[in-house]
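One protein chain is absent from this view; the other protein chains keep their places.
This part shows chain A:
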């Protein structure tokens, strides 16, 4: 018994270590190929990334990434590929900004209201894909990716002067939120930390608890492993599909909130896009695990923060993008390799045990 645990543990550590080593090696080769010194690049990154303002920047940047990864992971755990997180968070943030900009309530009412609107809009948008999948059997990959374009078009239509936006220089944006709707920050030096960090942590714990510790989470994971088995076990697969799409969309609705409530205070033509796709990469990187994804989000923030600094040392700007790609690939491949290796060990062990048993019975027969 103890022995099995040890192999399990070794394999568990082997995968991330293998991924990191492989990613470092490949990136080093690429940097060498551009004629630069990879070790110096890593030194610059570590040095700059550990500065106090860099730490704040990285954490603030990681918050929406983490929320995005959680939204994607809810679907992943059930074998649902929600590529539409990008559209979901954008349309959610847009309508939340419209509602928030139109009202002036005290903050303790308005902030929750804005967040709830965002979560509702996000889940409605994701729910469309869920309903289409369960009633018409349309793949959620297709519908969510199309809903991304539709979301962009809807926002594009309303984000014009005279509709739901105001013109400010060369930008269109929704009316500014009142000062009461500004989210709190955690005062640190030299820049404050985004208070939404707390929300992200709470959502992370909720994700872990609901998926790992409740009947619902068990059902969800069962459906992800095998739909027919789940059905046989009395789980309504259709209901699970819709519920998890709604949950995924609600989580997606939170992604834009740190920006809306803490940085821009409006939804404008300069609102960040693409965080939903970053979330897919981070969910893969973090293996859908709440802590793994937190590490992944921070790593992403770190790479983006230090990438700019690399440019000052005359490294190519694209190096960071290459690193991110290499890391995701290495993680996915390393885990698969380790999983197969583990499987082989297990098979061999079972085979040996069976053979030993067979020998024993043979002997018994001979002696009989």
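Heads up, the rule we're going with is that a contact is a pair of C-beta atoms (placed from the backbone, for glycine too) under 8 Å apart; a residue touches a chain by one contact, two chains touch by 3 or more; residues count from 1.
Just so it is clear, contacts and distances are computed from a predicted model.
Among "Xanthine dehydrogenase family protein subunit M", "biotin carboxylase", "BMP family protein" or "Heme exporter protein D", go ahead and choose the protein name stored in UniProt for the chain not displayed.
Looking only at the record, the undisplayed chain corresponds to "BMP family protein".
Of the listed residues A:46, A:205 or A:229, which contacts the missing chain in the full complex?
Of these options, the touching residue for the absent chain is A:205.
Which of A:89, A:125, A:172 or A:315 touches the chain that is not shown?
Of all options in A:89, A:125, A:172 or A:315, contact with the hidden chain holds for A:172.
For the chain left out of this view, which of A:35, A:137 or A:190 touches it?
A:190
Among the options A:12, A:233, A:274 or A:351, which residue touches the chain absent from this view?
Once the missing chain is taken into account, the touching residue is A:274.
For chain A, which residues lie in contact with the unshown chain of the complex?
48, 50-57, 59-61, 152-153, 155-157, 159-161, 167, 169-172, 186, 188-190, 193, 197-198, 201, 205, 208-209, 259, 263-264, 269-275, 304-305, 308-309, 311-312, 317, 321
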